[in-house]
Every structure is written in C-alpha cells, then in structure tokens.
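Yeah, one chain of the complex is gone here, protein chain that is, but the others are all in their spots.
Chains: A, B, C and D, in written order; residue numbering restarts at 1 for each.
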Amino acid sequence: MTGMEILLLVAFGGVMLTYILGRISSSLRNTFAVVLSLVLVVIIALMYDKTGETIFYRGFFGIPMVLRINSLSWIFAMTISFIGCLSVIFSLDYMKVKERTSFFYAMLLLVNSSMMGIVLAGDLLTLFIFWEIMSWSTFLLISYNGGPAIAAGMKYIVMSFAGSMAMLAGIISIFTAFGTLQISEIAAGMSSASSGFKIFIVIVFGIAFGVKNAIWPFHAWLPQAHAEAPSPFSAVLSGVLIKMGVFGFILTMYVVVGLGTYMSLGGAIFSVRSILLVMGAITILVPTFVALLQDDAKKLLAWSTIAQAGYIMLGIAYGTSLSMAGGVLHFLSHVVFKSLLFMTVGAVEFRTGGIRDLNSLGGLIKKMPFAFTGTLIGVCGLIGVPLTNGFVSKWLIYKSLIFGSPLLTFVALFGTWGTVLYSYKLIHNIFLGQLPEKLKDVENTPLSMKLPMIILSFTVLLFGILPGLPLRVINKIVVSLGFDSLNISLWGIVSESGMLNMINLFAAILAGLIAVWLFLRIGARTIPVKQDDNYAAGAAVPRDRYNYTVKFYDPLLRMISPYLRDIFDTFYMKIADLTGYLSNGIRKIYTGYVGNYVMYIVLFISLMIFVQMKWSPW
Amino acid sequence: MHIIEFIFSPLLALLIGVFFLGLARKVMARIQWRYGPPVMQPLIDIIRLLSQKSASHGVAFNIGLVMSLAGSLVITLFLPFGKIAPMSNSGGMLVILYLMLIGPLGMAISSGESANPNASIGISRKLLLAMGYELPFLLVVLALMKAYNTTSITEIVSLQRDTGWSMFTFPLVLSGIAYLLILPAMLGVRPFEVVNAPQEISSGPLVEYGGPYLALATLQHALALFIGISLFVNLMWGGAANPVIFFLKMLVVFFLGIFVNAVFPRLRIDQAIRYLWRWPSLIAFAGLILVCVTGS
Amino acid sequence: MKSVFSLILLVVLGAGVVFTLSSIPFGSTSSDVGEYYIDSGRADTGATNIVTSVVVGYRAFDTLGEVTVLFVAAIGLGAILAAGRENEEKKKAEWEPASLVLYTGCRFLFPLILLFGAYVFIHGHLTPGGGFQGGAVIASAFLMVYLGCRKKRISRTWARNTESISGLVFVVTGLTGLAVGGHYFLSNFLPEGTLNTLFSAGIIPIIYIAIGLKVGSELTGVIDDLIEESE
Amino acid sequence: MSFLQNNIYYIGAFGLIMIGLLTVLVKHNLIKVIIGLSIMDTGINLFLIAIGYLRNGTAPIFSSPEVESILMVDPVPQALVLTAIVIGVAVLALALSLAIRLYKHFGTLDLHKIKELKW
Partner (left out) sequence: MVNPVLLIAVPLGLAFMVPLIDSASRKLTRFVPVAALLFNLILCIRLIPAVLENPIVINLGGFTPPFGINLFVGPLGLLFAGLISLAGLVVSIYSLSYIKNGPVVKYHMLYMLLLTGATGVVLTGDLFNLFVFFEILCISSYALVAYHGDRAGIESSIKYLIQGTVGSGLLLIGIGFIYGIFGTLNMADIAMKIATVEQSTLFVPMILMVAGLGVESAIFPLNAWLPDAHSSAPSSISAILSGIAIEVGLYAVARIVFTVFGISDIYLFFAFLGILTLLIGEMCAFAQSNIKRMLAYSSIGQIGLILFALALATNNTVTGGLFQLVNHTFSKGLLFLSAGYMIYRSGSMEISSLNGMGKRMPLTSLAFTVGAFSLVGLPPFAGFPGKFLIVSGALLKGEMVINILVGLVLLSTVIEGTYFFRVIQALYFKDGNGEQRKQAPATAVTAMIALMILIVALGVYPKFLADFLSSASSDLLDKMSYVGSVLK
C-alpha cells in the first residue's frame, strides 16, 4: 500500500461516503467533504519530491495497472486537490439553495478523484479508465443545472467521447504494437517505431487531449459547458479539468513520443510541432475576440479560458526549456486566476439570484467589495499585469518564442490586448458603473466564498512576486522531460536571452505606489460621495437609464464580428444535423410493411447466391 | 549614483511631460493665431488642483488612479533617457509592454467606479483606441527585437549606434514608417483625440476628477506623452548618448505630433481603428516579414 | 413491379438450390445413419416401426422438444386470445342447433374415433402411426363434437390436467431413465420384450401414449379456444 | 423427360416453397400470407421426404420378420418431417390466433394498412 494507493482509496471511498452521508444529514456531509478534500491536499503535499511506480491492480485481464508519481504528476495532483478543496468550500453556500446537493458533492469529488487518478496513472489503461470516469462525471455535473445546460452537456460529452474513442484507438494501437501499456516502457518502444505510427499516435492523442484542452478547432464544447455548469464546478472545469489536456499533451509529446523525436516529427513545414504551434496561436487569437462579443459573464470567462489554453499550448509545444517552464507555469497561473474569476462571478451570480448577463449588472463594488477585489486581482493575473503570476508565465512564453517565431509572439501579445478589453468589460459591467435599482439589496459575499477567494488572490500575488516558488518544481519537470535546466532564483529567472527579476519590479512598483499615494495625501482632503452623485453637465443623471454597459465595445464589434463566426461550431452542428438526417433516412428502410421485410431476407440470400455463383469468392 | 537615477529619472519624465503639455497648448494657440497660456501653466494648475477639495467615489476610485500613475512612473525607470536607464536590465521590452497596460487599466478602474456614463464611454474608447494602435505597434516592436535579436531596450539603443538609426536602415524602414503613422494615436492627439473629446463626453474618463485627482490625471497624461515620445526616439531614432540631444530629439517628434494635431479633425473611434488596422498595420507587418526573411 | 422483382429474386434462389441439389441425386439415399437405424433399430429399441424407433428412441429428445413446441403454441394461443378478451365485452351469439341426424351421428361416432385414436398411438411402435397421429385423431373427435353438438364443451381443467400430466410422464420417464437405465436421459429402462408384440419396445409405448394424450388434449384445447373466440 | 421424372419430387417441393415465398412477398392479405407460409412448410416437408427417398423403397417398418431391410427408405427424414409438421401446425395456430386479434384491433387484414410500427 503506497501513498498513491491510499490517496486514491481515500478519494474514491470518500466519494461514496459523501453520498451516503448526504442521505443522513447535509451538514455532516458538507463537513466530511471539506475534511476529505483537505486530507487529500495534505496527502499529496506529503508526497512532494517523491518518485516511484507501483502496480496496484492486475484484475484487468492481467494487464498491470500502474500508479506512478513524479514531479509532473505531483504538481498536477497538487493543483487538482487544492482547487478541488477550494471549490468544495466555495460550494458550501453556493449549493445551499439547490436541489440534489449530495449528488453534486459526490460528483465534484468524483471528478477530482478521477483527475488525480489520471495524473498519477503510470500506464495508459489506468489513464484511460480515469479519463472516462472524469468525462462522464463531468458530463453529469455540466448538465446539473438543466435548461440550457442540457445542450451544453450534450455537446461536451459528444466531443469528449469522440476524443476518448480516438484515444482508445491510440492506446490499443500502442498495446498491440508494444505489448505493454506502461508509460515508461512505451517510451522505449516508441523510439524504434515508424514515423507514420508516431504521427498517428500524436494525432489521435492530440484529438483526445485537444478536445479536453479546448484547442481550436476542438473548442466548440467549452463556452457553453463552462457557462452552464454550477460555478464552483466551473472553477474546477476551467481551472484544472481542461488542464488534463495539457497534462496529456506533455505526456504524449515529451514522454511517450519523446523530446528528440517530437521536435523533428513530420515534414519540414507541416511538422507536428509547427501545426501545434499554429493551432495554439489560433486558439489565442480567435477566442479572445469572441470573448469580447459575450454578454454572459461566465461565457466570457469560458472563451477566455480557451484563449489562455492557447498560451499554454504555445508554451509546451514550442519545446525549449524556457517555453516549457512558461507553459507549465501558465497552467498554474491560469488555474489560480481563472478559478478565482469563476468563483467571484459565481458569488455575484449567487447573490444576485442567478444573473450572469453583463448588461443587467453593474455597480456592485460597494455591495460586494470582496468579490470586486478578487475579480480585480484575477483580471490582473489574466491580463498579465506585472506582480501577478500571469505576467511571469506569459513573459517566459514570449521570451522563448520571440526570436524563433515573432509572428506567434505577435499573436500572443496582441491577444493580451484583447484580454485587457474583455477583462475590463467583465469588471466594469459587474462592479463598476451604475448600480441597477433591482440590485439595491444585494448582500456581501458569504464567508465560505470569501475564503477561497482570499486564498486564490493571495496565490496570484505570491506567485507573481516570488515566481521562484513554483518554478523550482517546474524546473524539475522540465529537466525530467529531457530539457536543459533553468537558472532559477526565488525572484525570477535568468535565461540565455535576458533575465526577469521580480523583486526589482516589485520594489519599483511599490515605491511608485507609495510615492503617488503620498502625493495624493499631500493634496486637499477628499469628500466621499455616493456612487451616482456625479457630473452630468448640469442635467440630472437618470437612474437605471444611464448605465453604459450594453454594447460596451460596439464600434469594434461591428467591425470584427462578421469575421468571428465560429465555423467549427457550425461545422460540428452541421455534422450532428447530418447524422440526424442520415439516421432518419436510414431508419426508413424499416417500412412497416412485412412483405418488404421478407423481401430483405430473400434479397439477402439471393444476393449472396448471385455473388457466389457469378464470382465464386468462396 | 544609482539611487539618484531612480529618483531623478521619474521626476525628469514628469517635468518634461508637463512641459510638453504646456508647450502643446502654447504651440496650438500660436497656430490658431492666439496668444495662449504660459508654458508652465499646467504645472501651476497641478499645484492649484492639489489644494482644492474634491469628491471621491470610493476606494477603487483612489487606488485605480494611484496604480495608473505609479505604473507609468515605473516605465520611466525602464526607458533610457540618454544614458540614464536605471532598470533597463529587469526584463526589457516585454516588461515595458506590460507595464504600459497598467496606466490605462488603472485609469479605467478608477473612473469606472464613478458611475458616470461619460467616463464609461471614454474608457471604452480609450481601450479600443489602445487596441487599435497596439496591433501595428506590437508588429513594429517585434520587428525591432527580431532585427536586433534582443529584448533589451538599452541594447537596441546601443546597437543602433553601430548600424545607424533604425528608421533609416533597410528592413526596419517600413517599421519606422508604420510607427510614425501611429504615433499620433499613441500620443492621444488629434485625429485620435476621441477618448477625451471634451465637447462630446465631457473629457471622458476625466469627467469625475477634481482637485488632487485631476492633478494625478494630468500627471498621468503628461507621463503618457513622455513615454510615447521617448519610446519612439529610443527605438527608432537611435536614442542618444547625451540627455540633451535626447531631449532635442523628443522635442522634434513632439512638434511633429502637435502639427498633426493642429491640422486634422477628430476621427470617430471606428474610423480610427479602421485606419490603424489598415495601412500602418500592413506596413508594419510587411516590415516584420522583411525582417524575418532577411534577418535569419 | 414488385412481383417481378420478387420473381427474379426467387429465380436466383432457385438457381442456387438447383446447383446444390445436383450433388444430392434424387432417389438414392446413402445415409449412414439411416442405414444404421434400419439395421439395428429393432435391436436397440425393440420397435418394428423404424420411424418410431427414430422418433421416440434415437431422437426422443427432438420429440420432447416437438411436444414442447405444440405445448408452447397452445399456451401462446390461449394467452393471445385471453389477453385480448379481457378488453372487450362478451357478446353471446345464438347458434342454430344442429340437425338431429348430425347430432346423433356425432355422438355415435365420437367414442369410435377416440378408440381409433387410442389404437393409433398405442400401436405406434408396431404400425405406421404414433402419438401425434393418434392425438390428432382424438382431437378431430372433439372437433366433430364441437361442430355437431353445439352446446357440448369439454372440461378445460380436465384437458389441462391431462396435458400437464402426460407431459410430466414424458419428462419423468426420461428422468427415470437418467436415474436407473444406464444414466442417460430418456434411455430405455424397461425390458424390450419380443418384437411385434404390444408390450415391447421398452418405454416407447409409454411415451407415445403420453404424447397421444397430450397432443389430443392440446389440440382440443386449441380448438376450444378458437371456438370460444368465434362466439 | 427423364430429368423431370428423376427430379419430380424436388421440383414439386421447391415449386411449393417458391410459391409459398412468392405469396408471402407479394400478397398483402394476412390470411393469404399465412397460407403462403403453410404452403412453404408443406414444400419443405416434401423436400425432406424427397431427400430420404430410395427408388422403389418401402416404408421402414418391419411388419413381419421377413421384410428385407435393403429397400427401405431412410427413416430419419420421416422422423424429421413428423416434427416439422407439428411445428408447422403450432405456428399456424399461433398465426391464426394473432390474425383474429389483429382483425379485432385494426378491422382489416391488409398488411399495407397495418403499418403503425415502423421506422
């Protein structure tokens, strides 16, 4: 019984127990869920810097099922348990008003447990099993809210399932080719495989992980799914769940295929690497602008998630130690700030009675200052304002890309400006501007929601100022994947092409802030006034009529929206329609007239006999 | 020496910025056949404003503004002024690009809290305009970084000493032209003055600022002016070894901007974006491609 | 159009059949199994009717299945007719009574036919005939009564119990064979007796009697069901 | 002519089978279809008997001890046919009872009109 087995046992056992306890008492269940997720965090934290493999099960046709831990698994597992824990805490209040909460908690914990299973998997079979458990439990959670969530869940599960099937094909091809599914053994076999086989493997795994990671053109499921899922779960979904795709990509490209092979796989122009990079760039560019079009807070964040996934993709697909570190760090950053944002938006949604429409919110800053602060910090991280974690990770990615492919860097940098626009739209339309009359009585964020927000906000800043903390672990990953080691200090990074020193920046900005603050203090006293007590060139500003939130970026949108049709979404829907149409056509062969049915039987025999007598194939 | 630079260079930037503001009013007045205020009038205004009481809309109202100005001040530490460049080694151009976000963002948050629709409209325009010029600007910057194979702005400046000014060397000449074309937008002068548009939306983001807040906002504006010009001089015009020459170069660029300001009418925001995304972007893109092709 | 197409299909089918039949020339059987049965059927089962020895001896298991098929059909028919009948109200149709000649004739012939049927299945191992044939004859007697003497009805319980018991007799005979006679299901555990006598051929007459009764009562039940339905 | 003579039973058997199948295929009255099935069954039974036929053979019954076994026809197909007939009867009975029910429900036996279950 190693730590990993205990971990999974605790995790999955806890799921069952949570559900059973939920039948008895809801408060008992809530306490148990929180304790359980905390215990998981502790167990994983204790595994820091351990490596090992253990066969835990042979019941599946004798194929050894392996768990293994290394720095890559650890960082993912840690993230999963951490965010899982926070989202459970966040749910305590959020779910109070909902039905079937036991189901929700059990599923939330099941998703987390299965994700841990994925990252701890030491063989592809284990990976796939946990992957599927994750997929269907996610599906149940996405659909949880009913209404529009139904379609969202459907889209998710169909795409995800198609991806899984591609993955299954890949896994089984590997199994038939090498006779083993253990990741460590596959890598050895892979090196001698033909390049066609490798490309096949990369493609099928790429589809599977690309769907989960919402890489363009496989992103179509994500916006609706993220928007319609319950907010605590959106945080998990956007934060860690889709990052399983990142994990999968790293695993495929650098462990299964191998670094050296990956860099040279495919033709000169259409090499696997360049295709992945271009896909990453498109994933940044298009969703960023689509996010601008959104009026639904969670949908906006969802599109933003896709775009950020593009950054991660750029980082890990580029394949240098700096970019790899940037990609993994951006994964961490994104987990933190996007979970934070989903939680704050969830808190707003919770307090305003389910309003997510950006056009009908506004001015909540006075009512929900905590949520505002959280959003502000989250947004800063998302944009990559210096002193937040997003800055460091994006800096690393740009730094590694800038000389190799300036065009990709351009796309990434330009995407940042799009990010600024939609981030500001998010924060402005929810918290700034006028407070609509109907939201006069909104209460402050409940404690169970504050706590995760505080922790996450703190993390955003901590990793922004002391990037060395995560980078140390990441450096281990980078080295274990076969890259050169990075020169890391607690404050930043010294790479071959320049350095990043956050402490200087931190000091400068702090000094600047203090200086300006003092300057402001020197001036005359300010009088606090009510929010809507403002200048309107002599005219009274009518309440509720004068809130500039609708069509916030209309001039731009009018220009770009014709180019932003989601062709792939349309394409998938067309495929779905076509399937439906085709199916409807095919079932018409069962005409209902029994003479036809007998005709089919006779036809079958006659056809066979005819073929046999004419060509005698047998 | 170093500590002095740290304090000196923001102050210098502020001073030059404020001077430019005053100069702008003066020059505009002369062009329009008026006498105009004294050059030091903005400075006087700032001091006066500091002594006036003003209405505050809340914490974010204060913090946003402070953040904005502080961010801009930090940028000045990264920009070489002649040889004065106290923090040019802490991350280079990429950090500057990101620090440049803080200014508008802080401003946006601050004036957003005021719940004045004029402010919101102004902010929306400001961000859109920034988006507009950022596209060609990024292309230009990337072309530069690729051409000189460095992200450090001091290195770009020093390399220009050997190769000649960027805007007159072959592959970068296109980038230079593009940069010139977007410069008015970056400086926020006409024809790209739509953000503040005093007659239309009551100075936009500034509408709720009074007293010390307006002083800070003015300083922020001054700094933005300084940063825009300084960046151009450093990146395209070879910087200068000597602060005085640097200042003179800035002055030339500044006058260029003012003249454009004086003769052009204001563009609507969508017209502005359309303009910015068309010719300057195409030229800048061509420049980047040329650099990539010829460089490696 | 459709019939032409069907004809074409059937012609193709027929061609295939003809092709295969060319390897089974008509009228010259060369079946090892058949020859074996003819040669040693009498010794193995004690029945002089080889068909019977095949039906109830060598392939008795088939016959068990066959009885079951009939049983299934009878139950199924009953179930289908009963299920529908629940839903509709009974409407009584008045039947014209049969003429006296018919009536008397039926009553006269009825026991004779029954006797003939019994003869047929009791002598199944000696003469052409057997349980099924005998059962059918018996059922025809009942059918005659139904048609001729309109009011007469058999007792359903009786029919069902007869059916049930005779079926059980078949199975139990088989199981007894399993228990005592050589440990094979349906194996002969009785002495074979002398050929061509009534009390010979071991269990064959027992089974045939059971089958006869069963088939008779089943078919009668079917007739009864259908007649009831037609009222 | 001798071909016809040689194969008359086969021809008859398969003629019946084909007629039965054709009836099932083209007729849309349920009773006719059931009749078709019955004809087909008869054809099959005839075919089975024909397979076991030995030219100039006799029934495989040793009605007296001196009967020769050489010329007896194969008893197996006869046994099979016995079973097949019973099965045919069983199916026929079931089909007719269903037809009765069907008529009660639909008021018609035209299979073209009984198409509620389709697709």
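The rule is simple: contacts are C-beta pairs under 8 Å (C-beta built on N, C-alpha and C of every residue); 3 or more make two chains touch, one makes a residue touch a chain.
Small disclaimer: the values here were computed from a predicted structure and weren't measured.
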TODO: List the shown chains that the missing chain touches in the full complex.
DONE: A, C, D
TODO: Could you tell which one of C:Ser3, C:Ser164 or C:Thr197 touches the chain left off the display?
DONE: C:Ser164
Task: Contacting the left-out chain in the complete assembly, out of A:Ile44, A:Leu92, A:Leu109 or A:Ile133 - done: A:Ile133
Task: Hidden partner interface residues of chain A, rising order - done: 58-62, 99-100, 125, 128-129, 132-133, 135-136, 139-140, 143-146, 149-150, 153-154, 157-158, 161-162, 165-166, 168-169, 172-173, 175-176, 579-580, 582-584, 586-587, 589-590, 594, 596-598, 600-601, 603-605, 608-609, 612, 616, 618
Open item on the list: Applying the definition given at the start, please give the residues of chain C touching the unseen chain.
Closed with: 16-17, 19-21, 23-24, 29-34, 36-37, 44, 57-62, 64-66, 68-69, 71-73, 75-80, 82-84, 86-87, 157, 160-161, 163-165, 167-168, 170-172, 174-175, 177-178, 181-188
TODO: Can you list, in ascending order, the chain D residues touching the missing chain?
DONE: 17, 20-21, 24, 30, 33-34, 37, 40-41, 44, 47-48, 51-52, 76-77, 80, 83-84, 87, 90-91, 94-95, 98-99, 101-102, 105-106, 114, 116-117, 119
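Everything that follows uses one rule, which is that only the chains that are shown with their structure count from here on.
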Task: Centroid spacing, where centroids are CA-atom means, of chain B and chain D in whole angstrom - done: 99
Open item on the list: Can you work out the whole-Å distance between the CA centroids of chain B and chain C?
Closed with: 106
Task: Touching two or more other chains - residues of chain D - done: 21, 25-26
Open item on the list: Touching residues of chain C toward chain A in the complex: what are they?
Closed with: 2, 6, 9-10, 12-13, 15-16, 19
- [ ] Using the touch definition up top, name the residues of chain A that touch chain D in the complex.
- [x] 587-588, 590-595, 598-599, 602
- [ ] Quick one: which bits of chain C touch chain D in the complex? Just the residue numbers, please.
- [x] 2-3, 6-7, 10, 13-14, 17, 21, 24-29, 31, 33-34, 37-39, 41-42, 48-51, 53-55, 59, 62-63, 65-66, 69-70, 72-74, 76-77, 80-81, 84, 88, 126-128, 130, 132, 195-196, 215, 222, 225-226, 229
